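For this depiction, one protein chain was excluded, whereas all remaining protein chains were kept in their positions.
Let's look at chain A:
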Amino acid sequence: MKRWRVASLATTAAAALVLSGCGGTGGGAGGGSGGGKGELLVWVDNTRMPAAQQYKKAHPDLKLRIVTIPPDAGYVPTKISLANRTKSGWPDVVFLANPAEAATLASEKFGYAAPLDDRVPQSVRDGFTPGALDTCTFGGKTYCLRNDIAPTVLWYDATLMKRYGYQVPKTWAEYQRTGLKAADEHPGTIVGAVNGKYGAGIYFGSSGCATRDTLSLTEVHIDLGQANCTRVADLLQPLARKKAVTTVVPIDPGFAKFGKGDKILMLPAPAWFGDFMFGPAFKVPGGRIAAAPMPTWPGESKPYAGQVGGGAFLVSTHAGERTKDAADLVRWMTTDVSLQAKQPTYPAFTAAAQKWGEAKSKDPYYASDPMPALIAAADALRPGFGAVRFEADWQSSFNDTLVKAVDSGGNLRNALASWQDKLEAAAKTTGYTVG
């Protein structure tokens, strides 16, 4: 009889353990329930942590809890989706390392991102780089503030350019000629990388090809049959045949062999490549890399830039009475000049970008001051490159179609047609009507 009791006790204990374990994880997902007694819950990545703590120190009266989140794509939507399910645990402010996720978080299904038009004055929003807030804007409402932007410039190796006797191209036609010449005269030399967001964002983004032109939260314009798409295919086709562009993704450790072997003549790439890729990853020695504005497309004089990266802050619709504090924190984090001047990547706020550039201009790593090119790029963000819910598919479908064609020597114009089909399918499954 004693053992019976032991058995039932053990079973009860196990059950209790299981049940309490279940209950425990339900509420606390992602570091606590937002809005516990007026406490402002803020989720930021590791890089933004010191800034958030600085804000906390400056506001001793404010009850503020800061939680670190990983910058992985999809992390924030995952956590918010769970919070929506349990109807608790939303952060009041969240940093997006992948700003395209704003489209997910602002969607009707998630209902998480709050419009900031009434919370952040127009005068402040006007201080951002023109077009920087396009990523945050759906149907005329602004759902987030950009922390940093990643406009593309034409990075080049000034030493190689001089050694080979080439000029830095001003137009894409010149770029193509230089690339083909370099491939002939100096085999193995590359002038670009075509893979994932680094191909789609840089070339198609700068050309204004409508691959993800968000009209609202439920409408997207995709039309790869237009001239501003086919001209990119025509630009890349001969370069691909001569292997003057690589399909190795720049974040692949194998990309370093191009840098170590003096094979990177030019690389149209986002602003942050200057500090974070050429030296640390590609092992290009100091004093060689310089930046030029993106080449111009036929009939245009502005060096339109694509975008690859950048971050954004958004405020929760569940913040309630903490909304004012949340909006203030977001405003400060994105627009405080002295704070933004110290951040690692190009600030989205114009005044801060100028201050940020003062240090960059003196950086001995560069062959010449990269700031004029970076500023020109920030001033020429190609409109229409919006945040979409099918960002991941946008990348993998690009690889499945165009990159595959580049690799196999296929026809890029034909690949555009299949990319169009895949983009449309991806857009429709994520709740868009394609116009």
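As a working rule, contacts are C-beta pairs under 8 Å (C-beta built on N, C-alpha and C of every residue); 3 or more make two chains touch, one makes a residue touch a chain; residues count from 1.
Everything below uses one rule, namely that contacts and distances are computed from a predicted model.
Chemist: Can you tell which of "Multiple sugar transport system permease protein", "NADH-quinone oxidoreductase", "Cytochrome c oxidase subunit 3 family protein" or "dihydrouracil dehydrogenase (NAD(+))" UniProt lists for the chain that's not drawn?
Modeler: The UniProt record for the chain left out of view names it "Multiple sugar transport system permease protein".
Chemist: Looking at the whole complex, which of A:Met49, A:Ala158, A:Leu215 or A:Val248 touches the chain that is not displayed?
Modeler: Only one of A:Met49, A:Ala158, A:Leu215 or A:Val248 touches the chain omitted from view, namely A:Val248.
Chemist: Just name the one of A:Phe110, A:Tyr203, A:Trp297 or A:Tyr432 that touches the chain not displayed here.
Modeler: Spelled out, the listed residue whose C-beta touches the missing chain is A:Phe110.
Chemist: Taking the entire complex into account, which one of A:Ala351, A:Ala392 or A:Val434 touches the absent chain?
Modeler: A:Ala392
Chemist: Among A:His186, A:Lys257, A:Lys342 or A:Arg413, which residue is in touch with the absent chain?
Modeler: Only one of A:His186, A:Lys257, A:Lys342 or A:Arg413 touches the chain omitted from view, namely A:Lys257.
Chemist: Using the touch rule from the top, list residues of chain A that touch the missing partner.
Modeler: 1, 3-4, 6-7, 10-11, 14-15, 18-19, 22, 72-74, 77-78, 81-82, 84-85, 104, 107, 109-110, 195-197, 247-249, 251-257, 389, 392-393, 395-396, 399-400, 403-404, 407, 425, 429-431
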